[in-house]
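Could you have a look at this structure, given as structure tokens, before my questions?
Only one protein chain is missing; all other protein chains are in place.
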Amino acid sequence: MKIHEYQAKEILARYGIPIQPGRVAYTPEEAEAIARDLGGPVVIKAQVYVGGRGKAGGIQFGNTPEEARAAAARVLGMNIKGLTVQKVLVVSKLEIQEEYYLGIVLDRKTQAPVVMVSTAGGVDIEEVAATTPEKIIKQPIDLRWGLRPFEARNILARAGFPSAVIARGGSILTALARAFIESDANLAEINPLVLTRDGQVQAADAKIVLDDNALYRHRDYAAWEEPEEANPLEFEAHKEGLTYVKLNGNVGIIGNGAGLVMTTLDMVAACGGKPANFLDIGGGARAEVMAKALTFVARDPDVKGILVNIFGGITRGEEVARGVIMAQQQLPAGLPIVVRLSGTGAEEGRAMLKDAGLDWGKDMRDAAQKIVAAIQAKEKGQQA
Amino acid sequence: MKIHEYQAKEILARYGIPIQPGRVAYTPEEAEAIARDLGGPVVIKAQVYVGGRGKAGGIQFGNTPEEARAAAARVLGMNIKGLTVQKVLVVSKLEIQEEYYLGIVLDRKTQAPVVMVSTAGGVDIEEVAATTPEKIIKQPIDLRWGLRPFEARNILARAGFPSAVIARGGSILTALARAFIESDANLAEINPLVLTRDGQVQAADAKIVLDDNALYRHRDYAAWEEPEEANPLEFEAHKEGLTYVKLNGNVGIIGNGAGLVMTTLDMVAACGGKPANFLDIGGGARAEVMAKALTFVARDPDVKGILVNIFGGITRGEEVARGVIMAQQQLPAGLPIVVRLSGTGAEEGRAMLKDAGLDWGKDMRDAAQKIVAAIQAKEKGQQA
Amino acid sequence: MSILLDEHTRVIVQGITGREGSYHTTRMLEAGTKVVAGVTPGKGGQSACGLPVFDTVAEAKAATDANASCIFVPPAGAADAIMEAASAGIKLIVCITEFIPVLDTARAMLVVREHGATLIGPNCPGLCTPGQGKIGIMPYQIFTPGPVGFISRSGTLTYEVVALLTEAGIGQSTCIGIGGDPIIGSTFVDHLKLFEQDPQTQAVVLCGEIGGSDEEDAAEFIKTMKKPVVAFISGRTAPPGKRMGHAGAIISGNTGTAQGKVAALQAAGVPVAETIFDIPDLVKAALARRV
Partner (left out) sequence: MSILLDEHTRVIVQGITGREGSYHTTRMLEAGTKVVAGVTPGKGGQSACGLPVFDTVAEAKAATDANASCIFVPPAGAADAIMEAASAGIKLIVCITEFIPVLDTARAMLVVREHGATLIGPNCPGLCTPGQGKIGIMPYQIFTPGPVGFISRSGTLTYEVVALLTEAGIGQSTCIGIGGDPIIGSTFVDHLKLFEQDPQTQAVVLCGEIGGSDEEDAAEFIKTMKKPVVAFISGRTAPPGKRMGHAGAIISGNTGTAQGKVAALQAAGVPVAETIFDIPDLVKAALARRV
């Protein structure tokens, strides 16, 4: 789960990592009031779930409360990579002397969180990794220990951090690792970590991605989930317990098992169609879940037809068929649906579908070809 | 640091360990009110820092609020092993089916916390250890992991806990280990852990001893420190930063370094005296600390004379002499004091003492003999 | 012969008294798997699916001499169950459970490695040796014994492809679903090594997907293999940054794309099927080359 910069900083602050004072504003007036409270120049930062907001104009400055208000007015409502800015973080401006990078990411290969630090901070770390990889020092964390203070200092020393930053930076990195582990993060980074002109070491920006599977033990963080994603359907699907990803095409796709659904997407594409979504109903779904999935996919106005591809195991063909028939009445009239059933209960399910007048495919390819053809026929009909 | 049963249970409850509902009462009226709130029969338990309060009558029962009041009236003010009961814990009475023992203690040899469990609960575990040691299963905790749930279940299974208690008892033991480690305990035990007639598993009594050296990171627990010890001087000494232990004799003893002070005690005893206390001023003490230690020791009415034994290293003889001379005016007139100085600054210190008319010993034995003789002479003089 | 699961495999089921655990234990027994006991803390001494239930894996192992475990424990306790099995000396651990917090899996892996055990999964369908039985939730009736080893990160896709192979008359030695999580107990390479040594196996089918670099690592290893490998990669149409159902199926920046994996495998001389329907023919050709 992605969270906003201000939320990531709230986590860091719980672990004693110094951050700039500031608060979130939803209106220019609030931004002005916060700037007045803080005193002195402020930074207005768009709170959206995408990177690169600086280049997009989502970070602006104000030397006075009035300027802060004007800056917030420019940033609020701004569209950044398809996302509308609905809130900004207003923080005191730092007098920056140096910028560094501290990050921890879950590494599949070492099967552990890996610390990455660099004296090249304040810039895109993937770019640093691509162009000057020697500027990034990496080290896996032994999860039995966490990152011990001496290890944090050693990493910073090896990366060439100046002595003045090693002691406090080491404490911050140790705390960042604790925050990562105790919050069940997949990613936690401070970029930049800044050394200010008056010698403070602070986290000027932060990014944390949490493990969805661990949210059950972090109720406070789970409450931060927001329908602010590029597509609100994904947020709703998640709330409904459906694994749904919005795509750009017009063929709605439902299946059981992530690999099978991905393969169905690929198959539709191979047959000349464009998938509108990924939807995995998981294992052992009952008719009600199937019906919910169908009506959910149909809510996307781009969807011109739906392919259901089920390989029955724990999931039973009759249940799938029953679910499709249940949903049929609620779906837009004339929306093409092709169902492909295989495995447990496939015979029975197919018979039920036939009785209900629904199309079915003999295998995944056949079904994919049928739904693509049905949509093309319909579009031609509309054009004609 | 010792804490009371109700405080230990507060810690356990933070870790999700089930305990009986109840509160602390300072008066019989409060006990009655709590019993009324709880409803049903209650147990009134003396809150004192010693074991064996049950045998001493410090645990009583009340079936009604009125009985609870009467029971509390009997227990409050009771003297248990030299301690006056100032508060009682009032809790709902459990219908006990079985009693077990769960404990974790710091083990010097394995250099780790060691889990000890037994199905022989509710009795003195040291007695079980002495008479039927096979009934106690022990296992060290790997501090990198803590005690993992499966390890806790394995220990209980090996100790012969019934299946009905293994799942919940395992969770409780895991939580007890977390409480031990995260609170920096030296000892944490639940005795008894009870299986109630209605199938609940609860901590009916609890004891936790905290590591004094780690209290700086547990401010909330440190605030529980109380002047309720058998000797209030020990509590005050601790607040003053002095390492002081009250003993039964009449020779006040002050020295630098724990081993040296213990040896001085032994030497005084070997010379026919009886030490009144142990007081270690630590390394590098200044005159002010020395003076404070002297006036502190003299506050014990049993003290009939004081021996100061210093081997100067970081601690300087002049400072010691200056401190003794500073304190002299505040001490009871005619109280014999013998100072033995060796090492750094000893010459200068001895000269200062001579000028001030104070006794000194050429070595530890000589000084011990002198103070014992001085006290005996004075006592004879008083008898004559 | 086969790999991992053979006639010497004696299986316990952790979480046998749960809905999933009892359902699939019955299916495993029907498939001929030697399931010898179950484990559910607090239910020791009871029985389930006609098998004795123990409170701990240690007790179950001592009583039945089990050497494998199948885990159906819910996510909050699944990593602990893996550690319990590994610590008790169980050498083959199959964890079906989905949605385990990934750091829990990472911790469990420290114990699995320490004890030299093999973990399949988590978030996997398990494995199947046709004719011997299965550990996990694969539908046993679609399999048929034969010369092809099969490894996949997916569940239902495995069934789909195995059904195609069986229809085409191509039997399987052992089929393994390694799981869809970012951290899994054993990788393509681990099992390719075993198949390379297995006398029954004449060719291997590898079904990969987007995310991570297991397929790229496999391609590197295949360069050193004597037996032919046929591959399929799903997720060619998946966009970057989106988790496609499996927690591990995500393209991060330029890494983990289907295109990259296909290219790596092809560079290692592996024929990569365009669609799953091409797999049987590619396998037949591979087997023919082999003979």
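By written order: A, B and C. Residues from 1 in each chain.
In the analysis below, a residue touches a chain if its C-beta (ideal position, glycine included) is under 8 Å from a C-beta of that chain, and two chains touch if they have at least 3 such contacts.
These figures come from a predicted structure and were not determined experimentally.
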Checklist entry - Which displayed chains make contact with the chain that has been left out? => result A, B
Checklist entry - Which residue, B:Q200, B:T263 or B:Q376, contacts the hidden chain when the whole complex is considered? => result B:T263
Checklist outcome for this item: By the document's definition of touch, the residue of B:T64, B:S92, B:N186 or B:Q200 touching the omitted chain is B:N186
Next on the checklist: Contact with the hidden chain only, please: which subunit A residues?
Outcome noted: 148-151, 153-154, 157, 163-164, 166-168, 170
Item to check | Residue numbers in subunit B that touch the chain omitted from display | outcome: 106, 108-109, 111-113, 126, 143-144, 181, 184, 186, 211-214, 216-217, 243, 245, 247-248, 255-263, 265-270, 275, 278, 280, 283, 311, 313-314, 342-344, 363-365
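One rule holds for everything that comes next: only the chains that are shown with their structure count from here on.
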Checklist entry - Across the interfaces A-C and B-C, which one involves more C-beta pairs in contact? => result A-C
Checklist outcome for this item: Per the C-alpha means, the centres of subunit A and subunit B lie apart by a whole-Å value of 54
Checklist entry - Approximately how many whole Å separate the CA-defined centres of subunit A and subunit C? => result 28
Next on the checklist: Taking the mean of the C-alpha atoms as each chain's centre, how many Å separate subunit B from subunit C?
Outcome noted: 56
Checklist outcome for this item: Within subunit C, the set of residues that touch 2 or more other chains is none
Checklist outcome for this item: For subunit B, residue numbers touching 2 or more other chains are none
